[in-house]
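Removed from the display is one protein chain of the complex; every other protein chain stays in position.
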Amino acid sequence: MLIDFIASVGRQGIEKFQTIGRATLLLYGALVSKPQPKKMFPLLMKQLYSVGVLSIAIIMVSGLFIGMVLSLQGYIVLVDFGAETSLGQMVALSLLRELGPVVTALLFAGRAGSALTAEIGLMKATEQLSSMEMMAVDPLRRVIAPRFWAGVISMPLLAMMFSAVGIWGGQLVGVDWKGIDYGSFWSVMQASVELGEDIGNSFIKSVVFAITITWIAVFNGYDAVPTSEGISRATTRTVVNASLAVLGLDFVLTALMFGN
Amino acid sequence: MESSETLVSIKNVSFSRGDRKIFDDVSLDVPRGKVTAIMGPSGIGKTTLLRLIGGQIDPDYGEIWFDQVNVPQLKRAQLYQIRKRMSMLFQSGALFTDMTVFDNVAFPLREHTDLPEDLLDTLVLLKLEAVGLRGAANLMPNELSGGMARRAALARAIALDPDLMMYDEPFVGQDPITMGVLVKLISSLNQALGITSVIVSHDVPEVMSIADKVYLLSGGKVIGSGTPDELRANTDERVRQFLDGDADGPVPFQYPAQALDQDLFAKKTSK
Partner (left out) sequence: MHQNKKLELWVGTFIMAGIAALLVLVFKVADVQNIGTNDTYTLKAHFDNIGGLKVRSPIKVGGVSVGRIIDISLDTESFTPVVTMAIEKKYGFFPETSSAAILTAGLLGEQYLGISPGFIDDDIEMLHDGDLMEDTKSALVLEDMIGQVLYSIGGDSDK
């Protein structure tokens, strides 16, 4: 019985490697090709709209609320130390370094990632991808690639918007509600936020997350079993795997960027 | 080497999926400019055969010749080149759901040719006219009935005037009128444009009425071939069961199971 268990672990491990191999081949096939700007641009536009623009609402609203809550909780703690003028610094650094990229990534995985997986999976189930292949059009370049690039471009922009709106929300609570001096709020923040270290790293994190999430979403759609149950499982897998990957990568990146 | 009379030639092809042998040393020839039908019970792997011809999957053994080119051996770029000369009509039509009927039919033209838009316009409308859907050009696929969707897909499939048309179960689940329309279209495309047609189906009467040559597959092998009349005269009991639609015969009615009394009474004795 123990042997069966070990054998099944081995089998699952091999399957994981095969999955990663397939995913890499997919990405390679989609990205490595001579660019055709005339044809690809309209496709990219359309995907930027459905992946990026349609995510704006949820990102901005979440950013605003998270910024406000962060500011409120932070104020409650800092005011006991008489350190409430540092509130701006706290909110800005928390958002830029962690919450902005990570929460945006998680929301993006749930909203746009699952939509991508479902859409591509459905195209596979209704044989649209097959028929495209038979018409000598590479579905990797026509369907997968624009969606991939749209995700990679949109998410970092969304993360920046999240942080910006969050900081503004923080100001609403800290300055307009709790009465912290406007000048101190901003000057302490400005003194502590570095272009390279904080904004730069925030951007790098969001790019890494964007690539991860979009890759997982697009692959799961393409690899899905072409039945309704298969698509539903693929969608769930995207959200779960992408979210866990983001959180894991966040730790690694934080350790690399801010650890020393 | 190959006579130009045969457009597609399948030689000694074997293909298995898992343990199931789908094709066991199958050979068949598709004559140029004619309608060839491939029939057999469901699940026999007829769609797989079309995929083999189109190079979407490779056989385990054997050769698949398309106009003097061995398909499984082609590299990706060459495969894409010859695919432009063949067209497949999928069972569900497989229209792209995010664009109109017009854009669907225009798709292969836009992808593979540099035609100016107004010339393209005319071509698309002509193709739609041929299938009787010119008025539906601006509808979205989800606004079409099943039969209309299939006709639109057909218009898309002939957009590049292919040498070979493959029809995957075109008549399944259609009402009699739509079936009549499809039969007429397939037949007239073949006669007017000289397109070689391969129809994979199990709808005996429709197929027999337009096919020039019929292959009957069962159990991974070819069990009968010839013109429709020759096939009707065939005395092989497997052929007879299929053509006559007998419920029981070489393909049994009962799924293999133990004797009936064992099943009914076994539970009482096992406790």
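The letters A and B name the chains in turn, as written, and every chain counts its residues from 1.
FYI, contacts are C-beta pairs under 8 Å (C-beta built on N, C-alpha and C of every residue); 3 or more make two chains touch, one makes a residue touch a chain.
Everything quoted here is computed from the prediction, not taken from an experiment.
Contacts of the undisplayed chain with visible chains (whole complex): A. The residue from A:V32, A:V53 or A:V240 that touches the chain not shown here is A:V53. Which of A:I6, A:V32 or A:M45 touches the hidden chain is settled by the complete complex: it is A:M45. One of A:L157, A:V173, A:I231 or A:V246 touches the chain omitted from the figure, and that residue is A:L157.
Although one chain is not drawn, the whole complex shows that of A:E84, A:E133, A:D198 or A:D250 it is A:D198 that touches it. Contacts to the hidden chain, counted on chain A, fall at residues 42, 45-46, 48-49, 52-53, 56, 92, 96, 153-154, 156-158, 160-161, 163-165, 167, 186, 189-191, 193-195, 198-199, 203.
Throughout what follows, only the chains that are shown with their structure count from here on.
If you average the Cα atoms of chain A and of chain B, the two centres end up 43 Å apart.
Put simply, chain B touches chain A in their complex at residues 54, 56, 80-81, 83-84, 86-88, 90-92, 94-97, 107-108, 111-112, 153.
In the complex of the two chains, the chain A residues touching chain B come out as 39, 123, 126-128, 130-138.
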